[in-house]
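Of the protein chains in this complex, one is absent; all others appear in place.
This part shows chain A:
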Amino acid sequence: MEKAKKRQFGIIATIVLAAVIVLGLMWATATAKKNQEHQDTLARVEKLGRIVWGVKADTKLFGLMDTKTGISKGFDVDIAKALTVQLSKQTGVPMSAEFVPVSSSSKIQLLKNTNIDGTVSTMTITPEREKIIDFTKQYFDAGQSILVKKDSGIKSIKDMNDSKYTIIVVVGTTAAEETKKFAPKAKLLAVQDYATGMQALKAGQGQAMSTDNAILYGFATENPDYQIVGGTFTHGPYGIAFDNDQGPMIRETNKALATLKKNGVYNKLIKKWFSNVPGLDWHELEAK
């Protein structure tokens, strides 16, 4: 009797547990799907009176977290602030800007889940990404380059096409894909963020770090033993990204961006962030 009771309890417990797991999974899938359903971003931000922007937290000059205040600072952050002001003027709805730190690998998922409304995060416009999210016109012109130690003897990415070299990239960046095309024989080491990448480079885990020149300049200013060599070998302008099919939001943002470029706010921000970078001709970045 005792044994039968125990067995009965075991069976019931197993069924209940299995049911909980199955229902939980179903609920999670349903939530994920619901989040992916189409929502009009412009309508949402107007209704809530705020735009949540995803910005970088580990990228000097664009979005670097101030550890004292916990707020990111940089060109991207200022552009997002200026855009929010301009969008408020255009739509007649007062909106505030909020910032959420994102990483290269998380930003698309956060857009899809509507955790963030839009992202200004050194994001290169690519055809693959355009299939699943929407980009505005470019807000910054960038291209991929490599950062190496000054005495390494490496002159360009072509020198690195050898299996004895390791190139450090960040997961989820275009550099991770592009590097394979330009140095197919070199090994790749993908790390989670730029700060770790720089540390790994210093520790000798790789001979070069590759990503957009604009980001590398930030590291070169802080680490005088390292330099950017060979110029840029790709052309990959940055765009502001929203979820897929956000026609109205893209239109309004493009309009706001054009206004910022015309009224001098854009050039003022370029000067603020890039005029002190050694080796970079910041006048080339200005809107004409």
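Here is the rule we use: contacts are C-beta pairs under 8 Å (C-beta built on N, C-alpha and C of every residue); 3 or more make two chains touch, one makes a residue touch a chain; residues count from 1.
Basically, contacts and distances are computed from a predicted model.
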Looking only at the UniProt record of the hidden chain, which name from "Sarcosine oxidase subunit delta", "Cytochrome c-type protein NapB", "Benzoyl-CoA 2,3-epoxidase subunit BoxB" or "Amino acid ABC transporter permease" is the right one? "Amino acid ABC transporter permease"
Per the whole complex, from A:L48, A:I125, A:L189 or A:V277 the residue touching the absent chain is A:L189
For the chain not shown, which residue from A:G204, A:P224 or A:P278 touches it across the whole complex? A:G204
In the full complex, which residues of chain A touch the absent chain? 32, 104-105, 108-109, 129, 132, 171-172, 176-177, 189-192, 196, 199-200, 202-205
